[in-house]
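Could you have a look at this structure, given as structure tokens, before my questions?
One chain of protein is taken out of this complex; the other chains stay put.
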Amino acid sequence: MSFSFGKSFKITIFGESHGACVGVAIEGCPPGQEIDTSLIQKALDNRKPGQSIITTQRREKDKVETLSGILNGKTTGAPLVLLVRNKDVDSSFYEEIKNTPRPGHADLAAWFRYNGFHDYRGGGIFSGRMTAAFVMAGAVAKQILAEKGIKVLAHAIQIGNVRICREISNEEIEKNVYTSNVRCADLEVSGKMKEEILKVKKEGDSVGGIIECRVLGIPPGIGNPIFDSIESVLSHMIFSIPGVKGIGFGSGFDCVSMKGSEHNDPFFLKDGKIVTATNNAGGILGGISDGMPIVFRVAVKPTSSIMKLQKTVDLKRMKECKIRVRGRHDPCIAVRAVPVIEAATCIVLVDLCRDISFEDK
Amino acid sequence: MSFSFGKSFKITIFGESHGACVGVAIEGCPPGQEIDTSLIQKALDNRKPGQSIITTQRREKDKVETLSGILNGKTTGAPLVLLVRNKDVDSSFYEEIKNTPRPGHADLAAWFRYNGFHDYRGGGIFSGRMTAAFVMAGAVAKQILAEKGIKVLAHAIQIGNVRICREISNEEIEKNVYTSNVRCADLEVSGKMKEEILKVKKEGDSVGGIIECRVLGIPPGIGNPIFDSIESVLSHMIFSIPGVKGIGFGSGFDCVSMKGSEHNDPFFLKDGKIVTATNNAGGILGGISDGMPIVFRVAVKPTSSIMKLQKTVDLKRMKECKIRVRGRHDPCIAVRAVPVIEAATCIVLVDLCRDISFEDK
Amino acid sequence: MSFSFGKSFKITIFGESHGACVGVAIEGCPPGQEIDTSLIQKALDNRKPGQSIITTQRREKDKVETLSGILNGKTTGAPLVLLVRNKDVDSSFYEEIKNTPRPGHADLAAWFRYNGFHDYRGGGIFSGRMTAAFVMAGAVAKQILAEKGIKVLAHAIQIGNVRICREISNEEIEKNVYTSNVRCADLEVSGKMKEEILKVKKEGDSVGGIIECRVLGIPPGIGNPIFDSIESVLSHMIFSIPGVKGIGFGSGFDCVSMKGSEHNDPFFLKDGKIVTATNNAGGILGGISDGMPIVFRVAVKPTSSIMKLQKTVDLKRMKECKIRVRGRHDPCIAVRAVPVIEAATCIVLVDLCRDISFEDK
Partner (left out) sequence: MSFSFGKSFKITIFGESHGACVGVAIEGCPPGQEIDTSLIQKALDNRKPGQSIITTQRREKDKVETLSGILNGKTTGAPLVLLVRNKDVDSSFYEEIKNTPRPGHADLAAWFRYNGFHDYRGGGIFSGRMTAAFVMAGAVAKQILAEKGIKVLAHAIQIGNVRICREISNEEIEKNVYTSNVRCADLEVSGKMKEEILKVKKEGDSVGGIIECRVLGIPPGIGNPIFDSIESVLSHMIFSIPGVKGIGFGSGFDCVSMKGSEHNDPFFLKDGKIVTATNNAGGILGGISDGMPIVFRVAVKPTSSIMKLQKTVDLKRMKECKIRVRGRHDPCIAVRAVPVIEAATCIVLVDLCRDISFEDK
């Protein structure tokens, strides 16, 4: 079923952008796991709209509510159900454009898929708002990973044509990502990225970005070839996030013009452990973790919802027409994708790690 | 389980590079489906090693054998099991390097994952040879798709630094791909790619490539958000192919520096159908097909097995040492990935299309 | 994951007996399906506690709440989430017996399974109250089946030593089952069953029962051998209902002393359709529906929670001790299992029927 993800740690997402709520049911939390709900709230706060002039002005408090699965602050082994209510809802524009699909949006495809019965208000299940569910589940997963010494870090390395050109340390990401408005660990580049976004915003336009994600502390031997390689499972999850167009692990598309002798990461010993100096493999060999950090990059497209006039078709009359998208939209969804990609990665890792239990290794 | 893929059309892969065979069990073929085994054989022939000086010299006839699931040339509804035998096996080198993982290879990671019990001979389940199973299943899937008017085309658009710079028509791909040694539809560029490969081969080195894949005739409304978007399921499958490092749908990573007004594909009417002029979406909006061709590109890394001396570690003695990989290897696995990516895509599409049966639409 | 059931029509159950709510997320409703929530409410009312002197005195209104998945009274294709709140909760007794597992109850086994972290209040996820989730999902499934002309009927055919000895028509079940306090279609036998229950209740004891379930209107050709035979999937579901100890299809255990010549149901033609006079097969041959009504019987054990003094062990001190179960319990859970078995069967049938879509046949 397509609203569920995972085998040993499984999430089921529900809700709609303009319905009562957005929520998630999480199965497979180990019983007795301490859950700090303030950390879930903090993660939601990092994703939440209306935080600065470069994000949508929809105002949602996004207070997390727990429906089941916790007793005395600890998981019971039963599904943990979390949700946030939708409060600041204005569906008027969507009633207007019900029959005129927005270019670059899911409208047309959804209309075919659900025979016209999908919830079109605010994008329904295709809204970026659904990612609140990823973030809640990710905040739970993060706490499970933390106990195993595993950490996931993400930040924006490129927004439009502005990109980071130097090496960024893990410490920088950890320290800066959520103080930067654009979720970029280099605070200088961060400023330029913000300008880039404000420029396109003024034009009634939007811009894309690249997010880099790193997983630290992952033990070697995680991943299940042939079909549940780490890349397979991670990419499956990441492409479930709205707006993602590409993913590359380690060297990614740069591998193409490299020679094998450049691309192979030679092994050596460091403190009795086998490591590599370079990490073109992105921490993954044969679909399995090799003990180095897992590294991947994600391309996020420019927001489809722009104020410029665009060509479309009226589905009822089957006639060409024009549309100008109103509503409250982010000029660069890549920025708000950062905590979502981080959360999504945490979810996948708990699932992969539980599949072959840590103790087994 | 990680050796199976699919929901309605499910494959389970078995076998090893130097074991008795490589095979696949296919569940979910509609009963009564005519299967032309000569087409399976032809697909295997297109993938098979030893075809030219730029592929491995391992000689395998790869004659397809049917174990079950067919009666009088038609599927019965029971699992269709197909296999090819391994004949030209030489495991001597692998006995030698059992404890010295090859850089860029699965050896080390597999050793951790399977506690040292994996079949290391010829790369075991990590061998490119396993892709024969993808090809057999893909050739079955292709016949099912053909009846629905769906066609999958793939070809190499870049090898090392040589890339195609012009638009290639679907007809060109169909006509040229398997006459080109390097599986590139532009026969002129094809020649330069071959030179590129021969050059690195002479150096005892290897090179990567980019494969483009197109799906024609896919009806709108296929794909299952949130988690089984077309991109999610396709990328899951594609990253199961050895050597894949990146994937991009439609505009892929190029989307990043585009503005929303450039990236959105405007809708218009053509012969009563809703179409787009550009295809930055790659035929997919909100994870669902929009009726345009599905297009994606895959980055394949340079072959890890190179003749040059490389640094590694002896796992038994935990000492650094050097290794020179012998054996029969392709200098550019991207070339042989073409029929595999094509096959893998066919498998995914049958699964996605059956999930919401064609008739339902 | 063990809180989910189904492939094409999938339910995920959440909540606890003494937590905030009991709910269910339903995936796979065909988009555009009209859902009458008053029918869901009616089904809940049929299951609800406190209805007569032979059921528990816990008072719950069990008003159904919809969290997502419906727009204008029709399903959207997104998960349909339904829940009832827990209002009349008294956990005091459960704090007392936290360490003294009740004989015949899940307490001890749950303690082992969840390392002592399960929600023990009111039986937690093992409470009969969880069946409200089955009933809500079943009421949705029932509406989908109704459109296909499929109907599910269940009633009690034995309570303790009182059993129905004559043939009961489908019409009788439909008419009488929910007017009978004990959910038995024969209103005379019904009275005797009630007496049987009141007798054991007075003794502080409990009694078991047999529920018969019939599925009418099921087309031939439903069911997925080898492993998803109708019996396999139905029994899987039915044994998820608390208190079920046995199931038999058609002749059930009576088949043992029959000869093949008696047991085989001969085929003949009636109005151009192939039918059988007897139905020892219970409408299922080779795991597939044969067009006759599906019939099965379910044995439900006597309620474990009895007022009599029983021997148990104090888990903390590891000492033998005695327990007298307080709380509000049904003297015969078989009675309240009737709408649950009906609901559970509806859920399974929608799943099985969608798996091979009706249109495919």
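Read from first to last, the chains carry the letters A, B and C; within each, the first residue is number 1.
The rule is short, and it goes like this: a contact is a pair of C-beta atoms (placed from the backbone, for glycine too) under 8 Å apart; a residue touches a chain by one contact, two chains touch by 3 or more.
In this text, all values refer to a predicted model and were calculated from it rather than measured experimentally.
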- Note on the structure: Among listed residues C:Ile13, C:Leu67, C:Ala154 or C:Ile168, the absent chain is touched only by C:Ile13
- Item | Residue in contact with the excluded chain [from C:Leu71, C:Cys184, C:Val215 or C:Ala281] | C:Ala281
- The one residue from B:Pro49, B:Pro103 or B:Gly124 touching the chain left out of view is B:Gly124
- Missing-chain contacts mapped onto chain C: 2-5, 13, 101, 103-110, 112-113, 125-126, 130, 158, 160-161, 200, 203, 205-210, 219-229, 231-233, 235-237, 239-240, 242, 244-253, 255-269, 272, 274, 276, 280-282, 284-291, 299-306, 308, 310-313, 315, 318-320, 334, 356, 361
- Query: Where does chain B touch the missing chain, residue by residue?
  - Reply: 1-4, 6-7, 10, 12-16, 19-21, 23, 25, 27-28, 31-32, 66-69, 71, 74-79, 81, 83, 113-119, 121, 124-125
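In the analysis below, only the chains that are shown with their structure count from here on.
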- Message: Need the CA-centroid distance for the pair chain A / chain C, whole Å please.
- Response: 40
- Note on the structure: Chain-centre distance (mean CA atoms) for chain B and chain C, in whole Å, is 47
- Message: For chain A versus chain B, what separation do you get between their C-alpha means, in angstrom?
- Response: 27
- Task: Spell out, as numbers or ranges, the residues of chain A touching 2 or more other chains.
- Result: 2-4, 13, 113, 125
